[in-house]
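Worksheet: the structure to be examined is printed underneath.
Apart from one protein chain that is not included, each protein chain of the complex appears where it belongs.
And now, chain A:
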Amino acid sequence: MATLELSMRDEVAAPTTRRRKLGLLFWIASLWLTVIIALAILAPVLPLQNPVDMDMLERRAAFSSEHWLGTDGLGRDELARLIFGARVSLTVGLIAPMIGLGIGGALGLFAGYFRGRFETLVVGSMDVLLAFPPLIFALAVTAYLGQSIPNLTVVLGVLGIPAFMRVARAATLSLARREFVIAAEALGASHARILLRELLPNVVLPLLAFFLLGVAVTIVAEGALSFLGLGVPPPMASWGSMIGEGRDSLDVAPRLAFLPAVGLFLTVLAFNLVGDTMRALTDPRQGAL
């Protein structure tokens, strides 16, 4: 999850122009995400073929009116699998960072506000979690609890906690000694009130922007795990497992690996673009200028 921190570096774009003009790329990216998310949500009601029904004599069929994107190595409709795969990839990709956002954000907020021993403990334990090889952790969990989407989501969510904690803590640290907080303290506000009413609204914006980047990273991580066979249990499809299955027939039907790879690439890129723009808009440091 080290990649998550890369995005913490300062954005030097001029805030005034960015705020007005979001750029064409942002809109294209948003449109793509809307389409993909809509397809994923509506997948069960769309007139798609069953993504797990095999037509074993129609393997690796080419594009046709019956199978718009052909069939995969076991004769299943590729388009249906791509869309149902998006469902899995997006479910995991959206829910796992929420776990990180909830737990990591809260820990970071408390650590940045209360400091002292609590902060040492939190930062220390997050360092331990960061030092733990993520793949081994994922392997251990799937070995003991079995392969399922909830387990996969929890694993990826837990692995994302340290990054969210650091973002939240950094934001809180820069705000905790600011005038408006001291003023609230002087007025006799309780810790709870300061945390919720003064700090949280300021911390939550960079966290949300970071969340979108987290979604992108998680989708890739889920893809990697599924590629290795540690992700969603077959016959369910996710983009990662589809790339993994398509790998066997790369020289015969390269589209089987490339179609989900393109879907993954575009979606992750879109999340990154949207996330970047959002972060530029909500950077707390810019508000301080």
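Here is the rule we go by: contacts are C-beta pairs under 8 Å (C-beta built on N, C-alpha and C of every residue); 3 or more make two chains touch, one makes a residue touch a chain; residues count from 1.
By definition in this document, contacts and distances are computed from a predicted model.
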| item | value |
| --- | --- |
| Hidden subunit of the complex - UniProt protein name among "Succinate dehydrogenase cytochrome b556 subunit", "ABC transporter substrate-binding protein", "Polysulfide reductase" or "Ribosome-dependent ATPase" | "ABC transporter substrate-binding protein" |
| Absent-chain interface as seen on chain A, which is shown | 52-54, 56-57, 59, 73-75, 147, 229, 233-235, 244-245, 247-252 |
